[in-house]
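The other protein chains are all here in position, but one chain of the complex has been omitted.
Then we have chain A:
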Amino acid sequence: MSSKSVMALLGSATLVLYSSMAFSLDETSKYFHPQPNSIIAQETYDQHIFALWICLAIFIVVFGVMFYSILKHRKSVGYKAANFHHSTVVEIIWTAIPLLILIGMAFPATKTVVAMKDTSEPDITIKATGYQWMWGYDYLQGEGEGISFFSKLSTPTAQLEGKEAKGENYLLEVDNNLVVPVGKKIRVITTANDVLHAWWVPAFGVKQDAIPGFIRDVWFTADRPGVYRGQCAELCGKDHGYMPIVVEVLEADKYAQWAADKKKASAAVVNTAAVGN
């Protein structure tokens, strides 16, 4: 009996832990989704919670029945086996109900998929190119058009090798953040220069493979300003673990300021290069 109550205790403790994780959202959640910061991420989050509850309910029903027979229908308590082995009605019911549940889960997902795929009429278009091992960003259209730069891991090697204390954003920091304005539809075109990479920022609900020779696109609209971090999500060689993505979301006026500064700076670089020649 004691081992049983230990198991029950463990089980309920896990459930409590799990549900408490589900409802304690913050920006840098260690245990669950990061806080959604776009409509797609929010819908994804809601569908995941919905699916979890359904799974939990089915789990309790199925294993409730199973553990009831494990406890009560034991040979050691003298239970004699029945001999039934078929029931068409029951089988039809337990085929039909899961089908209905699945339809209930597929319906909202379908709407989100259609919305995710609609990359038309963006305010700003940015091309993200995967390299072994960094990201190249080109602002193709919209405010900031013409800006282009590389974005590389900025964590010092000494921290990787354990010779220095690891910083707060260890492995999730870059030399040049991708900067976008809040509330605007940003279309990200992905491609790659050598092997497959994937551009992934969890808080925006965006993950898209970057494929050499092909272009793919996704979109997001950031709900709130802030700094959002992600990583390359497709194995791309030895430094795959060192390809973070940092997106800085700014208010409209600050973004305009950043874009102007960035353009001036790159013009200066171009001029210096010309003088050098």
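Heads up, the rule we're going with is that contacts are C-beta pairs under 8 Å (C-beta built on N, C-alpha and C of every residue); 3 or more make two chains touch, one makes a residue touch a chain; residues count from 1.
Everything that follows uses one rule, which is that contacts and distances are computed from a predicted model.
From the set "Cytochrome c oxidase subunit 1", "succinate dehydrogenase", "Maltose ABC transporter permease" or "Insulinase family protein", the protein name that UniProt assigns to the chain left out of the figure is "Cytochrome c oxidase subunit 1". One of A:A51, A:L140, A:V227 or A:A256 touches the chain omitted from the figure, and that residue is A:A51.
Contact with the chain that does not appear here is found for just one residue of A:V113, A:A252 or A:V269, A:V113. For chain A, the residues in touch with the chain missing from this view are 14, 21, 28-34, 40-41, 43-44, 47-48, 51-52, 55, 58-59, 62-63, 65-66, 69-70, 73-76, 79-87, 90-91, 94-95, 98-99, 102, 105-106, 109-110, 112-114, 116-117, 159-162, 166, 168-172, 194-196, 198, 200, 202, 205, 207-209, 211-214, 216, 230-242.
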